[in-house]
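Here the complex is missing a single protein chain, while all its other protein chains stay put.
Chain naming follows the written order as A, B and C, and within any one chain the residues start at number 1.
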Amino acid sequence: MRKEYRCNVVSKCMLNTDTAFIEIKCPEIASAAHPGQFVNISCSRFLKRPFGIASVDKDSGTFKVGVKVVGKGTSEIAAFEAGQEVDVLGPLGNGFVIEAGKKYILVAGGTGVFPVNFAHEVMASEGIEHVVVEGFRCKDQIVLGDPSYILTTDAGDAGIHGNCCDGLDTLSEDQVKDSVVMCVGPLPMMKAVGNWAASHGLKAYVSMEQRMACGIGICLVCVCKIKAERAGEEFDHKRCCKDGPVFPFEEVIW
Amino acid sequence: MRKEYRCNVVSKCMLNTDTAFIEIKCPEIASAAHPGQFVNISCSRFLKRPFGIASVDKDSGTFKVGVKVVGKGTSEIAAFEAGQEVDVLGPLGNGFVIEAGKKYILVAGGTGVFPVNFAHEVMASEGIEHVVVEGFRCKDQIVLGDPSYILTTDAGDAGIHGNCCDGLDTLSEDQVKDSVVMCVGPLPMMKAVGNWAASHGLKAYVSMEQRMACGIGICLVCVCKIKAERAGEEFDHKRCCKDGPVFPFEEVIW
Amino acid sequence: MSNPISVKVGSVELKSPIILASGTCNFGHELSEYYDLSILGGLSSKGLTIKPRVGNPGVRVAETAAGMLNSVGLQNPGVDYFIEHDLDYMDSLGCARIINVAGHSFDDYMAMIDKLAPHKDKIDALEINLSCPNVKAGCMSIGSDPEQIKLIVSSMRKKTDLPLWIKLTPNVTDIKTMALAAQEGGADAVVLINTLLGMAVNIKTRRPVLNNNTGGYSGPAVKPVAIRMVSECYQVLDIPIIGCGGISNYEDVLEFMIAGASAVEIGTASLVHPTCPVDITADLKDWCEKSGESLSSLTGTLQLW
Partner (left out) sequence: MSNPISVKVGSVELKSPIILASGTCNFGHELSEYYDLSILGGLSSKGLTIKPRVGNPGVRVAETAAGMLNSVGLQNPGVDYFIEHDLDYMDSLGCARIINVAGHSFDDYMAMIDKLAPHKDKIDALEINLSCPNVKAGCMSIGSDPEQIKLIVSSMRKKTDLPLWIKLTPNVTDIKTMALAAQEGGADAVVLINTLLGMAVNIKTRRPVLNNNTGGYSGPAVKPVAIRMVSECYQVLDIPIIGCGGISNYEDVLEFMIAGASAVEIGTASLVHPTCPVDITADLKDWCEKSGESLSSLTGTLQLW
């Protein structure tokens, strides 16, 4: 049976002035988590807050989330210190399907770098071929960058001057060919990356974000428009938390 | 101007399994407090909780309150540890009038021992003649007892077997004569002590308890029935928090 | 006293007073991953309509102090799909099967009864949600017009002998009149309360947080209103009341039952802590053991001042 876990924060560090990297002990979540899945974390506000799983250490039974401060809940959570008790639901949602033998292009913008970090971690350890392209506003915003990544900045003060698609354009034909694209970031970016993938004949998956309450599929508040399965209907409202957050790009109605 | 103070808990100890003694740093309150006054202390619940000031150390700028666990707020407050931040309003209400040259009989039951402790502290340091009589259910319940006190227990397992009035009856005629009685405890006890005082021709003051919201006299939720000042009316509803909590016994309508 | 927490709502026997509230448990599939739903008294399905509904677009939830607003807008697969795909599942859960019925008009509700009545062996009660904002009668909802309530309930009554639980909206001047109208129409019970109508404003965009502008307010914040309505109605009704609104622990359940509820529904609390009904059930059993009382004996024991 699934459970709501009462966990402890094990460590916290600030990645930049408004982004915290928080390690939480929960062996059950650490052992079950897949890249692209998320957790729902309690704070003193009424509802929990959803965060993509950013890293997992099965040995120590911990996982990490990156928390960018945007409001009251995230300010509180980013200020948590080791020892803090939190209630956590997870791992939640459908993550990315990672198959041995396939190769991947991982693309991240904004807080999308966190789930992409986990995907990279898993692929690296399983020897799955992949490249990572990440876009930031400017140099200061770069978090969890890795020398192997292709980085872009809108401001041009680090990496390639431009956005993720400009980064993708620097990939060699070989890198692109037969890859599966996985993208997490703001909507316009995911749309652009999805279109880039389509124009290169690649299958793409995107991770949708929506305001949530339960995170487990019972309240239907977190829906996004997905192409209807039944003929005659324009679209279905699918739950980001349970049916997603990862959806095939071509099924999302933008 | 008065203020709401953001203070820190300096120390906490448990007086028995369900009663905490909490020291809070607030030089303003410590220097202004009179016995019989109270403070209103915040916890995570919506309203603050009122507690009689139990002790003051002007040098260190701290005061103490005794907190008996009876519900959610008091459980939380009794679990506070040194370092905890709290919002405090105080000192609030009208305390006991202590006059040099007069002599006093202080009577306490239940959590009334806390304000009485402060009165004793002040009288002792100012060399004001007084006796203290305290009633408890049983030995285990005795907190802040002092060898100089006359203690009574309903169970008879410590001190005099009986209630406060039985304790009062052990006072010598000399001790009783011309004393002013000050009583803090449950209603029936205060009524009995007041009647005891009246039967000995003594003036008595009692400290009323009522559920509060603001603690500062602006919401009128905390009233008790006091003999009306205007003729023709049976009673006035006076505010425990602002007009009291201390009222002359004979003005209270029981 | 074999099971001290069993209760009765009219003819419906429930092994526990805890029912999962409509719209906060879907049809049970997801919560079954968290606990065995057979410990519950019942589960009330997501509100169903004749046609499938995609519900409202955009942001559908706004957090508030001690609660939330939702504007899901009755997203559901439609009653036919439900009967074909989910009814058997609900039937398998081992708790009472409450079917929540919504509609936009008198005819809608009648059509719903016609669809559901034939499946009465798989249904313990129909919960009729009379607080849908878009109905034939005009801009005011059926649930705030006693004449309409009585008409619709009595018309349903003629179509089925399934227990009819009428779920009322709290957004009315006098809930007693509405509850009495339901009783006069032949209701077996009333469910009090559905959500309060609320709004939240995003001060940066200067737009309502919810794309539907307003939403239904639920959670601990609404409990005092719900308790008041249960108590008011208990004083005038002859039929049982199912209490709902802000319940999040066993003490809340006792409060509702003392005020007059024969059973209760848990809504928003499941969204915050999915397994809270498990804890509440255990705590209720514990309370019965310690007090030596059965829960059903609590109903309406409130002594007013």
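The rule we apply is simple: contacts are C-beta pairs under 8 Å (C-beta built on N, C-alpha and C of every residue); 3 or more make two chains touch, one makes a residue touch a chain.
The model shown is predicted, which means the values in this text are computed figures rather than measured ones.
Asks: Which of the displayed chains are touched by the chain that has been omitted?
Replies: B, C
Asks: Pick out which of C:A66, C:I83 or C:L151 touches the chain that's been left out of the picture.
Replies: Of the listed residues, the one touching the omitted chain is C:A66.
Asks: Which of C:N100, C:S144 or C:S270 touches the chain that is not shown?
Replies: Residue touching the absent chain, from the options given: C:S144.
Asks: Provide the residue numbers of chain B that touch the chain removed from this figure.
Replies: Listed in rising order, the touching residues are 1-4, 45-48, 87, 89, 210-214, 216-223, 225, 233, 235-237, 242.
Asks: For the chain that got dropped from the picture, name the residues of chain C it touches.
Replies: 58, 62, 64-67, 69, 140, 144, 171-174, 196-201, 203, 206-208, 210-214, 217, 219-225, 227-228, 231, 246, 251, 254-255, 258-259, 301-305
We take it that only the chains that are shown with their structure count from here on.
Asks: Chain adjacency by touch: line, ring, star, complete or other shape?
Replies: other
Asks: Which one chain sits nearest the middle, judging by mean Cα positions?
Replies: Centroid comparison flags C as closest.
Asks: In terms of CA centroid distance, which chain is the most far removed from chain C?
Replies: B
Asks: With chain centres taken as the means of their Cα atoms, state the distance from chain A to chain C in Å.
Replies: Going by mean C-alpha positions, chain A sits 36 Å from chain C.
Asks: Could you please state the distance in Å, as a whole number, between where the Cα atoms of chain A are centred and where those of chain B are centred?
Replies: It comes to 58 Å between the two C-alpha centres.
Asks: If you average the Cα atoms of chain B and of chain C to get two centres, how far apart are those centres in Å?
Replies: The mean C-alpha positions of chain B and chain C differ by 48 Å.
Asks: Can you pull out the residues of chain A that are in contact with at least two other chains?
Replies: Touching at least two other chains: none.
Asks: For chain C, which residues are shared contacts with two or more other chains?
Replies: Residue numbers touching two or more other chains: none in chain C.
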